[in-house]
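Yeah, one chain of the complex is gone here, protein chain that is, but the others are all in their spots.
As written, the chains take the letters A and B, and residue 1 is the first residue of each chain.
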Amino acid sequence: MNPELGNFALALACCMAAGQAILPLIGANRRDARLMALAPALAVGQMLALITSFACLIHAAITNDFSVQNVAANSAVSKPLLYKITGVWGNHEGSVLLWAMILSICGGAVALFGRNLPSALQARVIAVLGGVAAGFELFCLTTSNPFARVWPAPLDGQGMNPLLQDPGLAFHPPILYTGYVGFAVPFAFAIAALIEGRVDAAWGRWVRPWAVAAWCFLTCGIAMGSWWSYYVLGWGGYWFWDPVENASLIPWLTGTALVHSAIVVEKREALKIWTVLLAIGTFSFSLSGTFLVRSGILNSVHAFANDPARGVFILGLLALVIGGSLLLFAIRAPQLTTGGLFAPVSREGLLVLNNILLCSICAVVLTGTMYPPFMSLLFGKTISVGKPFFDATTIPLAIPLMVFMGFGPMVPWKRAQMWPVLRRLWWAACVALVALVLATVRMRDILPVLATATAVWVICSSLADIAERLRLFRQPLAYSWQRARSLPRAVFGAALAHAGVGIVVLGIAGMSQAAHRIVEVHVGQSEMLAGDSWTLTDVHPAEGPNYSALVATIEVRHNGRLITTLHPSKRTFASQHQTTTEVAIHTNLLADIYGVLGDRHGDDANPTYVLRLHYNPLAPWMWLGGLIMAFGGALSLSDRRVRVGAPRRAKTVDVVVVQ
Amino acid sequence: MMKNPFPRRGGVLALLACLLFAPIMAMAVDDPSEMLPDPAQEQRAEAIGAQLRCLVCQNESIEDSSADLARDLRHVVREHVAKGESNQQIMAWMVSRYGNFIRLRPPLTIGTLLLWIMPLLALGIGIGVAWWTFRRPRAPTPAPLSDEERRRLSDLTETRRE
């Protein structure tokens, strides 16, 4: 394996993607089975070529081939093996290649798991994926080739940013990218449906698992990103509303709306046009998010790759993909038939409300992110839009969303009465009310109080939903167990995902009550924070593979009983002249105890150390809730009614299940 | 070293953000001597600082940032708080030097009107479009009778009367 092979594989993949974009489309229009049959073959071929190409890049990084410019700029001999591998996608060129590879894997997955699709639909879906892939592979080849050589080859590379030398980066970007790119499949389905001019329940059923799968990855990716900034950046924050974070939140919001509206298409054949638009929108936001942050427009000071040529290429590509699909939508969508009718108070009605609220939050985040550059362009004035704005505008929209979320799963389709639903949820409402009162006593601000109460409401109503379906406490337990076994996993998945949202929000509300202190202490000195006594007992130097460190030992006691011993440290990376702080976190799942070692002051005989001590109540719930949400999604994916490639089942079975 | 229920994982968001400005973010621990002795005043200073953008960072407030300039600004905020100035006075002092760029919560002006009404606007558009789309089509009102039909109708009624 060498870089030229990688480069050749990339070029080959690009050619195959171009073929994949054109031939099946012609075949589907002419009803030519042979041309359509090319689609899966080309998709799998393209996938294999890109995997080869990516493997070549990893090989170059592992073998310290510094004649490859990308490796020379981002790797070094002394770097541990794991970071040589993860470093491949820790830079612009490598991450674009990873992006393209995941897209090709999505195409391959549609080819391999989508055999039950009508061949024309499958051919068109794969063709659309091929078109997008061809564009980005061309981008990779022409403006950001990871295999570019440098001559003479340097003896050692420039190394990698120490903050990125973290085991977490092995998994995080691939997962987040899989989330972004996964929405390409619903997008391709939407385009195929627009070309065919047909959206029906079967279409909804085929789209939903892909959307749910992508949503799970995106949820996981965002939760991990937040977790990473919490423990690597080291000041106890977890979300900064910066453009790069918002770029992942925006498709998550529309993707969540898509996952819900696809249910309506599947069950009731309503909201069809809207679902198609959401599928287009979600992938468009994913695309713009991942690529516009690299153009240097959105990042205020720190551009990812401030190369205007790249920016222009990306903008052209985005115009082609997004503009083209929206143009197709504008032309074809008015001809799609509209769907079934329903009363405002019904499952459909609540899902419409859910979509409106999610999209409103999305609109606010989008406007807040884009406003500064547009303000600067149109009026020549500079403004900042930060956390205080987003908190003040998104939380008031999220609270009604969560209130309705509690009702959603309990309300019947088509037409419903509120009274029977309320009767089943009275205890959840009571618990939420108690939480409201308790929170009012404990917290000062109104928004965390409301957030706590609604989060408790969401969790309780998800439990109530399951209890109701199992006839828990109204029938013998054996009967409930029987029902639990026959209940589709999708029901549990939905309840888990909803409860996960509640848990995340509780975590956020808890974090609003976080306490911290910055202290300067001698070894042996104690300080109090949130009822715990923190004692710095020792500070000693240590050596790592490519850094030297100063490690502190802090004992945390509560009423004299030792809770934990923390070892925060400070690492100095000689090759980059950089210092990083390694925070130490102890969690008992109800709160994090979080310590950071800071500067050393005073003389050598009597040094003092600056410590930053944090007490973060419910902090772990934010990521735990995120994982629960993703797990809920995965659980409903494992339901065989929803699973990709599952044979269609008779309608009657569905009716029982839906209730 | 870390006892957490989750494996250590990373974030590409922050990754992207950090690629170039990591040196600034690496350290957020600050000198405790810069904090005000009066806890109420310190709290007020922190609240003001949370509204002020660190000019050389991403979307961070000066309280969250360890950049040099952020440290200086924190210091200045505390000086003004100690002097007994009001939040508005301190904010105005900052804006007169760095413009509205320093405010993380943009002021409501003609230019930012769209930004601030966006939550209501989006909600309104959403509800409006939904209402417009899902209105039940009532049975269309019958078209007025044409002359031909009227004649036939009168023919029918008159024949019956006869």
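We adopt the following convention: a residue touches a chain if its C-beta (ideal position, glycine included) is under 8 Å from a C-beta of that chain, and two chains touch if they have at least 3 such contacts.
Keep this in mind: contacts and distances are computed from a predicted model.
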Name of the absent chain as recorded in UniProt (options "Cytochrome P450", "DsbE family thiol:disulfide interchange protein", "Putative spermidine/putrescine transport system permease protein" or "Polyamine-transporting ATPase"): "DsbE family thiol:disulfide interchange protein"
Displayed chains contacting the withheld chain: A, B
Residue of A:Asn29, A:Ser67 or A:Thr382 touching the missing chain in the full complex: A:Thr382
Touching residues on subunit A - with respect to the absent chain: 273, 277, 280-281, 284, 292, 295-298, 300-301, 308, 311-312, 315, 318-319, 322-323, 326-327, 329-330, 333-334, 370, 372-374, 376-377, 380-382
Sites on subunit B contacted by the missing partner chain, in the whole complex: 55-56, 68-69, 72-73, 76, 95-99, 101, 129, 132-133, 135, 137-138, 140-141
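Just so it is clear, only the chains that are shown with their structure count from here on.
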Geometric centre distance via CA averages, subunit B-subunit A, whole Å: 20
Footprint of subunit B on subunit A - complex, ascending: 90-91, 95, 161-164, 166-173, 176-177, 221-222, 224-229, 231-235, 237, 240-245, 247-248, 293-294, 299-304, 338, 341-342, 344, 352, 355-357, 359-360, 363-364, 367-368, 371, 375, 379, 381-389, 392-394, 396-397, 518-520, 564, 567, 578-582, 584-587, 589, 596-599, 610-612, 620, 623-624, 627
Interfacial residue positions of subunit B with respect to subunit A in the complex: 1-23, 25-33, 35, 50-51, 53, 56-61, 64, 66, 99-106, 111-112, 114-116, 118-119, 121-123, 126-127, 130, 133-134, 136
